[in-house]
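First the structure, which I've put down as C-alpha cells, then a few questions once you've had a look.
Removed: one protein chain of the complex. Kept in place: all other protein chains.
The block that comes next holds chain A.
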Amino acid sequence: MTAQQPPRLLKGIPLAVRKLRKAFGTREVLKGIDLHIPAGQFVAVVGRSGCGKSTLLRLLAGLDDASGGELLAGSAPLSAAREDTRLMFQEARLLPWKKIIDNVGLGLKGDWRAKALQALDAVGLAERANEWPAALSGGQKQRVALARALIHQPRLLLLDEPLGALDALTRIEMQQLIENLWQQHGFTVLLVTHDVNEAVAIADRVILIEDGEIGLDLIVDLPRPRARGSHRLAALEAEVLNRVLSLPGTPPDPEPVSPLPTQLRWAQ
C-alpha cells in the first residue's frame, strides 16, 4: 500500500505566553515573559548562555513546570496540545539499542513503518533505516531526531540548539532542511540558538532574552530563499549582536543545583 499522507489541514499552533516565570530555588531564571506567536511563524530565540532561553523551551515542551504565568495554544492551555508539540534536543538522544527506523517510530502504535520510512526519506536517510545509530555521524543523528519529531506531524516544533554541535557546513545543510520542512508543513517553530547569524538567516522573527526578560523583538522581513552573507542579513545580525554586547554580561551563575532540569526521576 502506498503511504500517501492526506493533505495537511492542521496548521501551526498560535502560541501565547503570559507573565511566564520560572525559578530554581531562589534563582529566578524567567521573570515574566510575555509573547505572542502567530500560527506558523518561525521564531528564533537568542541570548547569552544562562539567560533562560532553554528554560523557556523546556516549559513550552512541558518538561518542567512554570512557577507562574500562563502558556496558551490559541485559547486553550498548551498542555492540552502535548500531542501536537515535539521537541528536538541539543543532542540527538537516539536510543542506541533500536535500529534507526525503530527510533523514528518511537512511541507510535499500529502500522507505522511505511510512515517512518517516509519521514526518513524526507531527511535523506531512508537507506540507513536498518542500521544502528552508532553508525551515524553527528549530523545524521540529528536528522534522524528531526524525522522522529516530524512523524508525529507536530503543530509546534521546539528546537533546543539542535545544531550546536555540528560543523559549519552540516549546520547550513540542516538549517535549509528545517526551513524546507517548515515551509512544507506550516508548523510553528521555536528555535533556541546562541548563533545570531543562524537566527537571522532562518527565522521570521528574532527574540533576544536578557536576564530572564525579552530584551529585543525583531521581525526579519526578508524574502526566502535568503542569500547567505547578504548585506541586509549582516545588518540585522549586527543589530542583535550590538544589543547583546552592549549590556555587561551577568557573571555566569553556577548551574542550579537542586532540581537539575535534566535529572528526572522515572519513578517516585
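We adopt the following convention: a contact is a pair of C-beta atoms (placed from the backbone, for glycine too) under 8 Å apart; a residue touches a chain by one contact, two chains touch by 3 or more; residues count from 1.
Methods note: contacts and distances are computed from a predicted model.
Peer 1: Out of "Chemotaxis protein CheA", "FAD-dependent oxidoreductase", "Aminotransferase" or "Sulfonate transport system permease protein", which one is the UniProt protein name for the chain not included here?
Peer 2: Hidden chain identified via UniProt as "Sulfonate transport system permease protein".
Peer 1: Among A:76, A:114 or A:135, which residue is in touch with the absent chain?
Peer 2: A:135
Peer 1: Hey, which of A:22, A:148 or A:171 is the one touching the hidden chain?
Peer 2: For the chain that is not drawn, the touching residue is A:148.
Peer 1: Can you work out which residue in A:25, A:107 or A:229 touches the chain that's missing from view?
Peer 2: A:107
Peer 1: Could you tell me which of A:87, A:147, A:220 or A:244 touches the chain that is not displayed?
Peer 2: Once the missing chain is taken into account, the touching residue is A:87.
Peer 1: Tell me which stretches of chain A touch the chain missing from the display.
Peer 2: So the residues of chain A touching the unseen chain are 61-63, 83, 86-87, 89, 91, 93, 95-98, 106-107, 131-135, 148, 152, 262-268.
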